[in-house]
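Yeah, one chain of the complex is gone here, protein chain that is, but the others are all in their spots.
To keep things simple, chains are lettered A and B as they appear, and every chain counts its residues starting from 1.
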Amino acid sequence: MSITKKDVLHAADLARLELTAEEQDLYTEQLSRILNYVEKLSELDTTGIAPTTYTVPLKTVMRADESRPSLPHEEALSNAPDSDKDCFKVPRIIE
Amino acid sequence: MKYETVIGLEVHAQLLTESKLFCACSTKFGSGPNTQVCPVCLGLPGVLPVLNGKSVEFAVKMALAVNCSVNAKSVFARKNYFYPDLPKGYQISQYTEPLAERGYLDIDTNGGKRIGITRIHMEEDAGKLLHGEGPEDSGSSFVDLNRAGVPLIEIVSEPDMRSADEAQAYLKSLRDIIVYLEICSGNMEEGSFRCDANVSIRPVGAEKLGTKAELKNMNSFKFVKEAIEYEVERQIDVVESGGKVVQETRLFDSAKGITASMRSKEEAHDYRYFPDPDLLPLVVSDDLIEGQRKTLPELPEAKRTRFIKDYSIPAYDAGVLTASRDLANYYEEVVKATNEPKVSSNWVMGELLRLLKEDARDVRDCAVTPASIAGLIEMIKNGGISGKMAKEVFEAMYKTGKTPQEIVKSTGMAQISNEDELSRIIDDVITRNPDNFARYKAGRVQLFGFFVGETMKATKGQANPQVINKLLKEKLDK
Partner (left out) sequence: MDLNSLTIHALSEKLSKKEVSSVEATKAYLERIGAVDDKIKAFLIVTADEALKQAEEADKRRAQNNNITPLTGVPISVKDIFCTKGIRTTCASKILAGFVPPYDSTVVARLKDAGAVILGKNNMDEFAMGSSTENSAFQKTANPWALDRVPGGSSGGSAASVAALECAASVGTDTGGSIRQPAALCGVVGFKPTYGRVSRFGMIAFASSLDQAGPFTRDTIDSAIMLKAMAGFDPRDSTSIDAPVPDYLSEIEKGVAGLKIGIPKEYFIEGMDAEVEASVREALKILEKEGAVLVPVSLPHTEYAVAVYYLVATAEASSNLARFDGVKYGLRVNESGNLLDMYKKTRDSGFGGEVKRRIMLGTYSLSAGYYDAYYKKASEVRTLIKNDFETAFKACDIIATPTTPTPAFRFGEKVADPLTMYLSDIFTISCNLAGIPGVSIPCGFTKENLPIGLQILGRPLDETTVLRAARAYERAAGCTLQAPAL
């Protein structure tokens, strides 16, 4: 399966990345080569093989429902690039 | 052409836990913006989610209440999309392996109908966005993340509803249950109980589903009905005029009573779900399930049926009295003390609910105890007070929280039922009215009323009318 420039632009859009024309070409070429390489996985028949996401023993960890103090308000906003009205400030969302 | 409406509902209910789904921040409603946030729910780098056990218990409880089977293993997945109210750039939800599946709920429109429940899954809520309104900040939006990470369950129905009325009935029934279980406040205005509707139409008799529109922003039962009704009309108009219904999200505008397309969020619905590697699959043990099953309360429908059967009260009464678990419990306590189901129902449904409604208060914070109402009913029964006086006594009970005995004593409202005392008073009335007594004796029996009135006057209205009747008959007719 080879990747087209349209696919690259779609992925960039989903990932909120702006690509220059140069990057679009570069990534189309590089991702194609990488995807060609990973194509070797299709040599393997994995029918009936369960996927692995977790390598640790499946033991659900749950906490007790107790609330603890949150971050002090100023600290919560201290890393924000922009804030106002006790909130994180962002460019207006057009709806 | 005749069309059939097809509706499926997706309901998000906020669970009444003390802390958030994956961190220990409080879930309290109404605090100042960004005061209930921590590195985890702010999505700071490197931090990890840890599941709130109580939320799992609550979700399991709901699943059992609507007859779902709870999966022994379910998987938290990431739903990836960018939005400023979503701090991690993904929502932790469940996708291919939800907590519970294949349930149903019976509603009683048109003689009863079963609505399938496809699945119930757990997920975290997003934050809140405020949009600048002043001239200086109209170009900005403001993000409050207090709500980010609050635990939700999403209850997805089958497309089994055929009218706005059915959808409304299903939704009401679902809310009754969730409130009965005490796992959600059910408050639609605050957004603790939210509903999206998938609505489509198809020619009557057709098998294939039509293209659906997803309706959002309906924050009351009334709006759900209005929005669906409007949308059905709109889709019929589109099809009749030769157009095609497009799959889209539409927002209900309650001021105008219409739904309008919300195109901005439409682009590229590609959530790239995959299992969240930060959370191991959720293993729900049989012990947990059985433990929750044991704590399941009697649900509204069952309670209603039992009230009609055991207490022989009308279906209407049973419906009103089971509207909330607290009210039903209250009523049952009154009945237990009085053994008078219908009289108790009259007082609870009538006076009590009227006063509570006037004050917009809940039965839970009502000053009148069931024992007090029972005491009042007892007093009427044994002639301690008249029915008319009882209403006044009740209002005083409601205002002061005192027992009826205390109120009657302090206001001197007690009814005179003592036969000796009344006998003396009647003798006096007869003595003072020799002419009328003579006329009565001569056959003017209509004058009976005159003597009742005079006796009442003499007792300032506190005489027990039944006793007066009895004594007067004895004295006048002897």
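The rule we apply is simple: a residue touches a chain if its C-beta (ideal position, glycine included) is under 8 Å from a C-beta of that chain, and two chains touch if they have at least 3 such contacts.
This structure is a prediction, so every number in the text was calculated from the model and none was measured.
Participant: Which of B:Cys68, B:Met161 or B:Leu280 touches the chain that is not shown?
Facilitator: Going through B:Cys68, B:Met161 or B:Leu280 one by one, B:Leu280 is the residue touching the chain not shown.
Participant: Out of B:Gly46, B:Gly242 or B:Gly387, which residue would touch the omitted chain in the full complex?
Facilitator: The missing chain is touched by B:Gly46.
Participant: To test your reading of the contact rule: which positions on chain A touch the chain that is missing from view?
Facilitator: Missing-chain contacts on chain A: residues 1, 3, 7-8, 10-12, 14-19, 23, 27, 30-31, 33-35, 37-38, 40-42, 44, 46, 49-57, 59-61, 63, 71, 75, 78-82, 88, 90-94.
Participant: What does the interface between chain B and the hidden chain look like in terms of residue numbers?
Facilitator: Missing-chain contacts on chain B: residues 39, 42-51, 78, 80, 82, 84, 87-90, 139, 141, 143, 270, 272-274, 277-280.
Here is the rule we go by: only the chains that are shown with their structure count from here on.
Participant: Give, as an integer number of Å, the spacing between the C-alpha centres of chain B and chain A.
Facilitator: Roughly 41 Å, centre to centre.
Participant: Which bits of chain A are touching chain B when the two form their complex?
Facilitator: 10, 13-14, 16, 53-54, 56, 58-68, 70-71, 73, 76-77, 79, 84-95
Participant: List the residues on chain B that touch chain A in their complex, please.
Facilitator: Chain B reaches chain A through residues 17-19, 24-27, 32-39, 42, 44, 50-56, 73, 80, 82, 84, 129-132, 137-145, 262, 264-265, 268, 270, 272, 275, 277, 280-283.
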